[in-house]
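Only a single protein chain was left out; the remaining protein chains are all shown in position.
Presenting chain A:
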Amino acid sequence: MSLICAQNLEFAHGGQTVLHAVNLTLAPGEIVTIVGPNGSGKSTLFRLLIGALQPHKGQVIRKPGLRIGYVPQKLHIDPTLPITVGRFLNLPQRVSVGDARQALEIAGVPGIRDQQMAQLSGGQFQRVLLARALLGKPDVLMLDEATQGLDQPGSASFYRQIDAVRRDMGCAVLMISHELHVVMSASDRVICLNGHVCCEGTPEVVSAAPAYRELFGTGTGGALALYRHDHDHAHDHDHPHTHTHEAAE
């Protein structure tokens, strides 16, 4: 049985249709990446899947008792709220000190349990969010542009960590990302979203699909080429897609 199954989702905001006719299923253990330009409804889709928003049409079926490990794009902690890393890891469920230590180690930030969340660097903060998500023994990890604000080596190592976690814990991973070159190489399946599902399939299939090339440009031969050539071609676009540069970075 699939972990999450979204059927024919439709969502509008302020009279504007953000998503329509979106179907998505996530099987146990697979890594699926959602890519798409800004405003394509990626984060909205995520919030529909975790139940923070209700679709206007269609439905989201979660496996009964599904445990979601959610790593948000950004988490603002009000400066009036003091909280240590150790305390944060205990939300909402209490965990043992040993488990908390282990989760921090897996996430790549051992030994910061007593620090205030507010004092962490961007990379440490994202890893603590990951550690907290892991402590719930999730069936699925959901990462919403979890590496935003990290530099390239930082995000590359973050994704290596995700891959290792999936291997060790066997959870499925559903992520949103702009960093096509890193993400596509690590995914089993890619869904290209722009209000609706433009195309989906293995990274190779999607990067060759006309709909994908229309969104992300063909000048570099797609994201896989970007991956191989790294930075060299990222600034060469001569067509008017404003999001392309951002997508390639």
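In the analysis below, contacts are C-beta pairs under 8 Å (C-beta built on N, C-alpha and C of every residue); 3 or more make two chains touch, one makes a residue touch a chain; residues count from 1.
As a convention for this text, contacts and distances are computed from a predicted model.
Engineer: Using the UniProt record as the reference, specify the protein name of the hidden chain from among "Methyltransferase family protein", "High-affinity zinc uptake system membrane protein ZnuB", "Ketol-acid reductoisomerase (NADP(+))" or "Sulfurtransferase complex subunit TusD".
Structural biologist: Checked against "Methyltransferase family protein", "High-affinity zinc uptake system membrane protein ZnuB", "Ketol-acid reductoisomerase (NADP(+))" or "Sulfurtransferase complex subunit TusD": the hidden chain maps to "High-affinity zinc uptake system membrane protein ZnuB".
Engineer: Among A:G15, A:P92 or A:P153, exactly one should touch the missing chain; which is it?
Structural biologist: Counting the whole complex, the residue in contact with the absent chain is A:P92.
Engineer: Tell me which residue among A:M142, A:I176 or A:V190 touches the hidden chain in the full complex.
Structural biologist: Within the whole complex, the residue contacting the unshown chain is A:M142.
Engineer: Specify the residue from the set A:A21, A:A52 or A:V97 that touches the hidden chain.
Structural biologist: A:A52
Engineer: Among A:I68, A:L134 or A:A172, exactly one should touch the missing chain; which is it?
Structural biologist: A:I68
Engineer: In the full complex, which residues of chain A touch the absent chain?
Structural biologist: Against the missing chain, chain A presents residues 47, 50-52, 68-70, 72, 75, 77-78, 80-84, 87-88, 90-94, 114, 116, 136, 142.
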